[in-house]
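A short worksheet on the structure shown next.
Yeah, one chain of the complex is gone here, protein chain that is, but the others are all in their spots.
When the chains are written out, they are named A and B in that same order, and each has its own residue count from 1.
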Amino acid sequence: MDKRDKSQLYGLLAEFGDAEEIVVAAGKAREAGYTRLDAFTPFPVHGLPEAIGFRDVLVPWLIFIGGVCGALAGFGLQYWINAVDYPMDVGGRPFVTWPSFIPVTFECTVLFAAFAAVIGMLMLNGLPRPHHPLFNSDRFGRASQDRFFLCIEARDPRFDGAATRRFLEELGALSVEEVPA
Amino acid sequence: MSSKNDTNITQRDVLQRLKDRLAGRKGPEYWRSLEELAGSPEFQRFVEDEFPNRSSLLEAMKMDRRSFLTLMGSSIALAGLAGCRFLPAEKIVPYVQAPEDLIPGVPVYYATAAVILGYGVGILVESHEGRPTKIEGNPGHPASLGSTDALVQATLLDLYDPERSQNVSKKGQAATWDAFFAEARKTLASLPAGGEGLRILTGTVTSPTLAAQISEVLRKYPAARWHQYEPAADHNARAGAVAAFGKPVQAIYHLDKAARVLTLDADFLGQPPSNIRYARDFAERRRVRRGATEMNRLYAVESTPGITGAMADHRWALRPGEIEAIARAIAAGIGVRMGADAHQATYPWVDAVARDLAAHHGASVVIPGAGQPPAVHALAYAMNQALGAVGSTVRFVEPVEATPVDHLASLKELVADMRAHRVRALLILGGNPVYTAPADLEFADALASVPFSVHLGRYDDETAATCLWHLAESHYLEAWSDVRAFDGTASIVQPLIQPLYSSRSAHEVLAGLLGDPIPGLEIVKNHWRAGFAGPDARFEDAWRKWLNDGVIPGTAAKPVTVPDAKVPAPTPVVADGYDVIFRPDPNLVDGTFANNAWLMELPRPLTKLTWDNAALMSPAMAVRLGLATREKAYVANNQVVELSYKGRKLKAPLFILPGHADNCVTLHLGWGRTRGGSVCAGKGVNAYSLQTSDAPDYGSGLQIAPTQDRYELVSTHYHSAIDMEGRHPVLWRTFDEYQRSGYAPVAGDEESTPSESMFRTPPEYANYDGYAWGMSIDLNVCIGCNACVVACQAENNIPVVGKDQVSRGREMYWIRIDRYYQGTTEADLENPVTFFEPVPCMQCELAPCEPVCPVGATTHSHEGLNQMVYNRCVGTRYCSNNCPYKVRRFNFYKFSAGQPNNAPGNYDNPTYKLMANPNVTVRGRGVMEKCTYCVQRINEARIKAKEQNRTIRDGEIQTACQQVCPTKAITFGNIHDAGAEVSRQKQEPAKFVLLGDLNTRPRTTYLAKFRNPNPEIGTEKSLE
Partner (left out) sequence: MSNPSTERILNGEHSYLTIDGRIGGVVLDQRKHPLPWYVTFAIGFGLLQVMMLAFTWLLYKGVGIWGINIPVGWGFAIINFVWWIGIGHAGTLISAILLLMRQLWRNSINRFAEAMTLFAVMCAGLFPLLHTGRPWVAYWLFPYPSVLGVWPQFRSPLVWDVFAVSTYMTVSALFWYIGLIPDFATMRDKARNRLAQIVFGILSMGWRGSAGHWFRYETAYLILAGLSTPLVLSVHSIVSFDFAVSIIPGWHTTIFPPYFVAGAIYAGFAMVLILAIPIRAWYGLKDFITMRHLDWMAKFMLGTGLVVFYGYLMEAFYAWYSGNKYEQYMMMNRWVGPYAPLYWALIVCNGITPQFLWSPKVRRNLAMLFTISVVVSIGMWLERFMIVVESLHRDFLPSSWGMYAGTIWDWATFIGTIGFFTFNMFLFIRFVPMINMFEMKDLLHKITGRVPAQAITQRAHEAAELAEERA
């Protein structure tokens, strides 16, 4: 394992016992100048994204755009059908009875927005992704159960096998292991 | 090997047999009858008889498919040859255009006459490529004036009824006409000198040709006798005339001249054959328009509620036996010399009525009812004379019947002779005496003693089963004949189609018996040629003209001058126990129309009963008998009562009918058939089984016992809709109020002012100035006769759904006649004011049904039609839920194919397919349907107008309901045309909108009902 050349390595995976520890650890790693790191937890841990320096505001915007498209599509469809494509005298009502078009417009808004939310979230997260180097680690399974992992990737400019391992062990990791690429 | 031989023998034998059975059948019938044949038990039986050692021939055939096919194939071929007899070309003349330029898809109309109870009603029949599809009245005919009634409309279904007898049969075994004539002639020849023992039994005969033929028979066989019996004919009128004048004269009433009418139990608006004309004349004096100064007044005394009583301004419900006393009292009041036994008024109103009648000397008339004894008729004649009615509102004419006799006596005589074995050969031409003869005559077993009995009839009915021979009779639409209307006017009955089955007319049968079997056309034509004054050359022209017009000019019955009527001594009133009243059913009459699904399902005008008759009685009586409680007196309770009368018993379901005379029970005749088709067999109870020949109309001594049995009667009206629940679906005023108000609008705020709408009527439709179709229905002249309902059914291919489905509220009528009673007090219950209101689709401009349809299957046309697009409908039924008038109908099953339980009148049936109107879609399962204002007729007129480069004229389009209406209560037209009749009616102050406050803006509006009560007799306030 130790003989392994750095290029075949995905990174070092440090295991922590609870949420608070990993938030601290992640913070320290950032101070130490590591940039390519990520944390894995069984449930959302608050403060952790900030700690590893993660920022993203795309999802809400995607959803908003989705909603707007939905509204336009919904109302537009009804308007076009009733005013342009096939106007019909229905019960002596005007061709465009906008009040009765509201429900469908609303439903379309919600539908499109919801799809934007789900698909957007998954795409940005790069999911679905059946395989990932981390899954090579047999301890990583606990990441979805009761353990909190911090991973410093080999791509990180300041990554140095031995030094980084020491650094992580000093952070009080329960275990540190090399994850092959 | 041996089996092969057997099969050969088999083939030869079966071949012969099949040929015999198939002889005389033709057309598409083959294939069906052949299958029936191969499957029929008789066939099986004969096969087994022929080959006792063989289990079943069919099995042999199954084993040997090839020989089976050869057998069937060859038999078809041979039978086919036997079937195609050479038919001479018979010219019939179209009404509007000659047949040579008949264009496929363009209907042709022919004038002919419908035969109802022996009398003629002139009609025009619409024919599509040779298929009669619709019957309309003949405007030139005195008994029609362009209208018809439910019965005449329904005769079309009779023509196509697949259950009609289709051939000659002897003891139920199929035979041939040749075989019959051979045997018949042999029998006649074998009779003693002068044809001793030959009898002919007919119903009412007005056909000059038939009469001539019969008298020829009588000339040839002097000892032969002719008997007549027509159960539903007006026997008492004849007897009354004889009593009053000593000779049988016939009274013809002219209600268009009558300002005051008194009916003594007479249903002149409903009783064929004169009902259509009388209704029209009556309506002429009843229409009320702005500025009208007079309106006729109808007094009705009746026992069984009928449509005539429902129209009356004053109606009194009395036991039939009490009516004579009333008649005498009124007669006395009028000034008829009554002799010693002048009757003093028993009711306060009698004098008022008498005064009112007398005050309109020469413009008033008294009409006696068919169910009243001769004495009442004689009295009525006397009254009419005293009122100076004779010559104005009444005319006495020579009887229209060929030979007026006392039918009942004639029948009794026949029965007596049959019992005494004096009858050797009996020829029954039409009718069903075994069923219709009064029970005490026991006609059936008397008939059994006749060695050679022949029945000519349209159905294999009770009589057919009792007679030796049964001959299939042709429908009037498929055979030549002639007939006279109630006023004597003769018409030629010209066929529109070759007989569908191997049937013949009475003319052809008699001709055959007389030894020269010539076709019907010849027989009829010869008769008229013989009587034609002038050269033969002119006869052909005359003949063409008669056929073309549908009437033969100058044939009306001659007036006769009559002496002063002798007033008979009063008949003693026997009133022990209860009375039983026998009345012809409003739809089935005496049972003649019993196998007609349209008439079976058609709700009776007042009871709204379908598929059943019942023992009708008044609420008070039902309560007294403990059959109902006062609170629920009008709620159907499915009770069955046992009626005992003169030693005979009959169990009948009870129906409580408001307005029925107290202490008597009405039974409608024509029900409880045992044979004669799946539609009529086993429906209702047979009132004839209680009827006796001494009192065929009504009798006392009825006992009523409740039973534990229960039976569900089906009425299309929810029973507790007895009053208007504080609603005003029908608006009415008294004529007097209306005049005094200066013809102020009848509709109050509620009916006229619509609630606010969310939308302004959008310009895109508001500014449309093309045709705008609208309808106006004059409730003041609607007599609730149901003619429009059947006409609509015939025009629009509306299926029959059967009792079970009607009981589930799934009847399919596009127009229905709502019946409302006013008031809920006990008095109202016993003698309510009755209203009729025909309700088709209102064609609302702001139709509630349209915006709720998810697929746009119902939308508006530019011309204001509320259109139903069947093939777009997915059947959510939301439109029907949201229709406040509930005029939409839904195909819960594939009703047009007779589903669910093989309901009759289904358009998958090959013969009914011929009847369908090709211009109207036959609707499938799961779609909504409704009145379309007969859009097919609108488009027909539109096309014609475009061809001629003009606009559609007012009155050019007649909807089916409008065209049939005897009183012309329905008007249709373009409401954008200010001059149109419909527009004028919509300007009337009497106009009102049904449920107007809902702001549906219907195109169909109504004219209010007016009543013209006699101020001397209790002043009535109209509904406010």
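Heads up, the rule we're going with is that contacts are C-beta pairs under 8 Å (C-beta built on N, C-alpha and C of every residue); 3 or more make two chains touch, one makes a residue touch a chain.
Everything quoted here is computed from the prediction, not taken from an experiment.
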| item | value |
| --- | --- |
| Chain not shown: contacting residue from B:N882, B:N909, B:T951 or B:N1014 | B:N882 |
| Residues from chain A at the interface with the omitted partner, ascending | 17-20, 26, 38-45, 48-49, 51-52, 54, 56, 59-60, 63, 67, 77-78, 81-82, 85-86, 88, 90-91, 93, 97, 100-101, 103-104, 106-108, 110-111, 113-115, 117-118, 120-122, 124-125, 127-132, 134, 141-146, 174-175 |
| Chain B residues touching the omitted chain (full complex) | 717-718, 720-721, 724-727, 729, 805, 808-810, 816, 818-820, 837, 839, 848, 851-856, 872-878, 880-882, 884-886, 888-894, 899-900, 925-928, 994-995, 998 |
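We take it that only the chains that are shown with their structure count from here on.
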| item | value |
| --- | --- |
| Centre-of-Cα separation between chain B and chain A, whole angstrom | 82 |
| Parts of chain B lying in touch with chain A, wherever the complex brings them together | 758-762, 764-765, 844-851, 853, 856, 859-862, 1001 |
| Residues of chain A defined as touching chain B within the complex | 87-95, 97, 99-100 |
